[in-house]
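Written below as structure tokens is the structure these notes are about.
All protein chains of the complex are present and in place, except for one that has been dropped.
Should a chain be cited, it is by its letter among A, B and C, assigned in written order, with residues numbered from 1 in that chain.
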Amino acid sequence: MIDYEPVLIIITPVIAASIISFLSPFLKTERTKKIQKYIAIIGLSLPFFYLILLYPTVSIKTIQYNMGGWATPYAITLIIDPFNYTFLIISSLITLLAFIFSMKDVKKAKAKFSFFFLLMVAGIYGVFLSVDLFNIYVFFELCVITSYILVTLGDQKGSLKAAFTYLILGSIASLFFLLGIGLLYFNTGALNIFHLSTLVSKLDVTIQLAVFTFLFGAVAVKAALPPFHTWLVDAHSTAPSAVSAVLSGITVKIGLYIFLRVFTMGFQLQGMTEFLLILGVVAALGGVIFALFEWDIKRLLAYSTISQMGYIVVGLATFSAIGVAGGLYHIINHAVFKGLLFLCAGAMIYRTGTKDIRKHNIGTTMPVTLITFIIAAFSIAGVTPFNGSVSKSIIEASLSNHPLVWFFLLLTCIGTITIFSKILYYSFLKTAIHNKIKQPSQEAPFSMQLPMVVLAFFCIILGAFPHIWLDNIILPATSSIIGGYTTIQIKIFEPMTILKDWLLIGFGLLLLKIVISRAQYIDKIRKRIVLPNLNIKVVMMMFALTLILSLFKFLN
Amino acid sequence: MTKMKWFTYLLSAIILMTFGLIFFSTVFLSYPDVLHSEMSLYYLDHLSLTKAVNAVSAILLDFRAYDTLGEILVLFATISGVMLILRRET
Amino acid sequence: MTSKIVQTTTTIILPFLLLFGVYVIIFGHISPGGGFQGGMILAGAAMLIALAYGFDKLPRFMSHLQSLEAGGVLLFIFVGSITVLVWLPFLADLHILPILNIIVGIKVFAGVALIYIFIARWELPHD
Partner (left out) sequence: MINGMNIGIILFLIGIFGMMTNKNIIKIIMSLTVAENGVLIFFISIGYVIGGQSPIITSDVTNPVDPLPQAMMITMIVISLCLTALSLTIAAWIFHKYKTLNVEDIIDDRL
């Protein structure tokens, strides 16, 4: 029986995009433009509902489809196994909600926006579904090129420079990815990931080392790990909010997805775990520290994306079942609450027009945005009933033999609490406390509130009932990647963790007090932080890659 | 050349030199004398099925037609992207 | 804006260029070449025409290109998904390969020519 499921998931956005592009010359009036929106929504929501229907079959067997009917290791195969099922579900949910949000938010080129959004979604599904290395490269390139175009749709002048830097660094990463594939193909003669996992371990260590450097260089740029993260802040802060929600929620995760797919392929390189732990901690702490200096809300969120990515990399670094389970769970949680935060930021910018949190003074005129923002802030900080705390406690549980890393992660928790209480204070509470008069409620339009409420709802569900999600989705996913089924006991609702959470919040608010009192001093520092231009970013990247290559050559 | 420019040239040249040296010392690449990658052997054996003589276009349009589908989408996205970006102002 | 020499040379070599491009597309699965390479050659010929005879007489030609290109994608997605979806043995005798080659050739020709003409026309009024 040929199972067609994966093909239907990838073809739906493609067909919807081509229908939209084919209809666009005939649809000139405003009413008919609505048709394009509804086609796009159908094209996005069908895969989501279809994936939910697919869950029973995925939990039993891996769905596999060989393109064109050729033999397994040589044809391009699309698979849905528990591991990429989690990524597919979360990306279809976030892209659907982000598109609903963008219907009102995007002011320019409305018709073409849905076309590019659909092609980006097709690229995302193409990467998650396919198992052939070169195929992952092609669909990843489709997703990245459409995101360049979507970033230039940002209303600011800066979006052009950001898009250009993003384009150049993105294409260098793709070239590294290609070189990695080329070396692998030259030595093993195979492109299918499962087929390669048997062949790579037989290669001698030096070739594995070179392939690791190339593939890691590409993955590190895409997942915005520290030495290569500079493009992310400009690109995500100048893109339209719906696009930056998808970029921060999904596109950055593609880098980690490829990281997991590729590096569980049997690379025997010593020192990988320590190296990744250091990278994760530097990302987590650096992102938070830089975020403290920012006043632009979207740049703040972009820096906190970098720090949360560091969190996930720390989780994945140990390659132990608990660590990878925590990392996967945090990938889903981060996609949910970061998407929610960017949508809230979009609603705030839509209503006040500026990105500067000092000029927002929304007070309580936007109740829905305020509540959803508080939920998201609590869940990113890792407070008990919300979803951040579950995955953070699992990751901390996996760091039993690295106490120092555990301590640094606590510091990032405090810093994250400070960042988001800073936004809360400047955008909302400052005006609510000072002028008591009741301003009229200028809440964002309904089509913006709906995605925010749904995402906040998911924030609570994912956190309050962790066992449902763990046993049904996360643990089968980890066992399909790492192998070896473990049961994870979560000590969430014990008084100890609740006490720890509120202690951290206390420290966070203390740090906030210092940040507010030193506001002018921070402004002076921020002006002097040298903003590296494009050339220095490429120099940093090549220097980091040389370091990795020589470090690993020395170790092996 | 200004002092700053001369220094960055030297620095980046040194970085690339070390990268190239270490890379070439690790990986020694030499050509095989007969085709031994199992994927291409599989494609060449099944070439007669696709009624094509040119193996490259057979791979492009038959064995890996899904790649070409993705790549056509990339080309389509770029073309409409170029038209969108450049039309915005006139 | 273009000199007489360019116009006369284009009138001379244009038929050979177009013929060669079409040959590369159609005989893509027998002789070396294929949809992409032939499409590029034809796009080169289109650029030559645009260069030699100026950009102002091009709007009608461009709208044709646009519809050609959008049609090309739809055709490819339709026919391509057949090869991708259906198990191949049924299709080999339908000679699916040349048809795909021609569709890809049309698409690449229309697309690349459009990109060139768009960038060239956008530059004109500003400098």
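The rule we apply is simple: contacts are C-beta pairs under 8 Å (C-beta built on N, C-alpha and C of every residue); 3 or more make two chains touch, one makes a residue touch a chain.
Since the model is a prediction, treat every value here as computed from it, not as a measurement.
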Full-complex contact with the absent chain, from A:Phe22, A:Tyr50 or A:Phe134: A:Phe134
Residue touching the undisplayed chain, where the options are A:Leu160, A:Met272, A:Leu429 or A:Ala464: A:Leu160
Residue of A:Tyr125, A:Trp295 or A:Phe337 touching the missing chain in the full complex: A:Trp295
Those residues of subunit B which, in the complete complex, touch the missing chain: 5, 8-9, 12-13, 15-16, 19-20, 23-24, 29-35, 37, 39-40, 43-44, 47, 53-60, 64, 67-68, 71, 74-75, 77-78, 81-82, 85-86, 89
Missing-chain contacts mapped onto subunit C: 30-32, 34, 36-37, 108, 112, 115, 119, 122-123, 126
Residues from subunit A at the interface with the omitted partner, ascending: 134, 138, 141, 145, 148-149, 152, 156-158, 160-164, 167-168, 171-172, 174-175, 178-179, 182, 185-186, 294-296, 299, 355-356, 533-535, 538-539, 542
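The definition used in the following text is that only the chains that are shown with their structure count from here on.
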Centre distance in Å when subunit A and subunit C are each reduced to the mean of their C-alpha atoms: 39
Cα-centroid distance, subunit B relative to subunit C, in whole angstrom: 22
Length of the line joining the C-alpha centres of subunit A and subunit B, rounded to whole Å: 26
Where subunit A touches two or more other chains at once, by residue number: 14, 21, 67-68, 70
Subunit B, residues touching no fewer than two other chains: 62, 65-66, 69, 73, 76, 78
Subunit C partner contacts - residues on subunit B that touch it in the complex: 49-54, 56-58, 60-62, 65-66, 68-69, 72-73, 75-76, 78-79, 82-83, 86, 90
Subunit A to subunit C touching residues, read off their complex: 2, 4, 7, 11, 14-15, 18, 21-22, 25, 67-70
Touching residues (chain side subunit C, partner subunit A) in the complex: 66-67, 70, 73-74, 77, 81, 83-85, 87-89
